[in-house]
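Moving on, here comes chain A:
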Amino acid sequence: MKEILERINQQFNCSAHEHQPENLSWVQLDKKQLVPLLSYLKHTENFSHFVLLTAVDWIENNEFQLNYLLTNHELHQDIAIRVMIPRDEPEMITAHHLWQQIATYQREINEMYGINFPNSPRVNESFLLEGWEGIPPMRREFDTKKYSEETFFPRPRQEGKDPQTHMKQKLYPDEE
Partner candidate 1 sequence: MSEETKHNNQPENTEESNKFPKEHLQKRTVYSPDGEKIEIDPLQDYYLQDRPERRDPRYRVVEKFLNWARSESLWILGFGTGCGSIELPPLTTPRFDAFRFGIAMRPTPRQSNVFIISGYMSIKTLKRAIRSYEQMPDPKYVVALGSCTINGGMYFDSYNTINRLDKYMPVDVYIAGCMPRPEALIAGFNKLKQRIKEGRAEGANEYVQRFDEYKANQKQIIKDWNMPDYNW
Partner candidate 2 sequence: MENIAAKLLWTFLGLLIVLNWGMLKTSIVRKIVARVGGRYGIRWYQPWINLIKLYGTRGQLSHGVMFYLGPVFRIAGGVGLFLFMPLIFGDPRWSNFAFAGDLILLLYFKFFGMLGMALGAGEGGHPYSAIGVSRGLSQYTTVEIPFTLGIIALAVQYDTLSLTEMVAAQQGGIANWTIVTNPIASAALLFSMLGIFMHAPFDLVKAPNEIPIGPPTEYHGSYLGVLRTNAAIMHITEAVLFMNLLFGGANNWIELIIKTFLIYFITVFIGVVFPRFRIEQSVRFFLGVPLILGILAIILIM
């Protein structure tokens, strides 16, 4: 695995990578280099299995993090590729031509985070939501509790024990 990571470093001039125990390595790189890297990993290094694509919203840094996770089934190694894209310009290069299921992930991320993937098939179709208006729900600034209270007729809360004080009394009495 170390050799593979070195080769990646040489070819793609990556910013950093750390090694976690249990067969998981990380690569962080620029968004323009993503598709060449995926293609290289798939065809040359035999990372043939695409596991997941997911996004993380770092609102304080004004960035979205996209994670591409691949598996090599011969070495039993995973590699996670991390791409940061600016929040003001949520657009990413599509990779749907490499693996069939990426289009579905991109469709979901487009719906949930509002990150656009131009030219990805059916990317603008709604996937999980129907008739959603407003901010994409998975963005950090979307307050789901407030939305729920405004929309869905909450039933008034019953008076009961506060779990925090209860647990402190019963389970962790010696903690301050």
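Keep this in mind: a contact is a pair of C-beta atoms (placed from the backbone, for glycine too) under 8 Å apart; a residue touches a chain by one contact, two chains touch by 3 or more; residues count from 1.
How these were chosen: all candidates are chains of the complex that A comes from, given by their letters.
Owing to the predicted nature of the structure, the values given are computational and were not obtained by experimental measurement.
K.L.:
Check 1 or 2 against chain A and report the one that touches it in the complex.
P.N.:
Every other option belongs but stays apart; chain A touches 1.
K.L.:
Hey, which residues of chain A end up touching candidate 1 in the complex?
P.N.:
That would be residues 88, 90, 114, 116, 122, 124-126, 128-137, 139, 141-142, 144-145, 147-149, 151-155 of chain A.
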